[in-house]
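Complex shown without one protein chain; remaining protein chains in place.
Right, subunit A next:
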C-alpha cells in the first residue's frame, strides 16, 4: 500500500535536516504504529506524505499503491486515497463544518470520476457517522474546529476520515487530549474502518491506544530514522522502560 524508501527531508527555509533516511513498507490491510521521542520527526513524516509546504525532500521516495506521492498536490494525494488526521486540527473560522465535509467528499468523488453525492444523501450519511462518534448536529453546524475542545477536534478528524473512506490513513497522535471514553469511541471508529483494503499508520506516545487499535507492527523513530521495528510487544517495552535502552542500542 504505502512504501517509503530512504526518505530524507530538510526544512526548505533552513539547513535543518529532520528525516534522515526513513524506510517503511505498509501492506494492504495492515496497521503500523510509530512511537518515538518528541521532536524525532513523526509529524514531519506525516506532513511530507500529505504534501505540506515548507519541507524539501532531498532523497528518497514515497509511493501509494505504486504511484509516487511526492510529486502530487496535496488534494491529488487525498484523491489517491491518503488521509492524515492532524496532530493539531486546524480551525477555519467562517467555513461551516458541513460545507467543509461536503466540499471535500464531492471534490474527491469528482477527482475519481464518480458522481457527486446529493445534499440529501450526504446529510443522511454524515448524520449516521457523526452519531456513532457522538458528534452532535450542533457541532456539525459550527465553523470547522472553531471552539471545539481538544477531544472534539480529534473526533472531528475521525468523522472526516469515515466520510472520505481513504485507503491509507495516517493518524498523528489522535489519542492525545482524549478522555478514556473518547479514546474508546475513536478507536471503535478506526476499527470499524479496518478492512483488507485499508491500511493505517498510527503515531502515538501511548501503549493505551494500541490496546484498542491492535497494530501488526510497531516502529520506533528517533532523530529522523526508524531505529527499531517489531511486533506489539515493542510498544509494551517502551511503555515500561522508556526510550533510553533503545536509543543506546541503536548507537
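In this section, a residue touches a chain if its C-beta (ideal position, glycine included) is under 8 Å from a C-beta of that chain, and two chains touch if they have at least 3 such contacts; residues count from 1.
To be clear about the criterion, contacts and distances are computed from a predicted model.
The protein name that UniProt records for the chain not on display, among "Fe-S cluster assembly protein SufD", "Cytochrome bd-I oxidase subunit I", "L-lactate dehydrogenase complex protein LldE" or "ABC transporter ATP-binding protein", is "Fe-S cluster assembly protein SufD".
Of the candidate positions A:15, A:53 or A:138, contact with the hidden chain is made by A:53.
Residue A:95 is the one among A:57, A:70 or A:95 that touches the chain not shown. Touch with the chain that is not drawn comes from one residue among A:14, A:73 or A:233, which is A:73.
Within the entire complex, the positions of subunit A that touch the omitted partner chain are 50-53, 73-75, 77-79, 83-84, 86, 89-95, 99-100, 103-105, 107-108, 111, 143, 160, 164.
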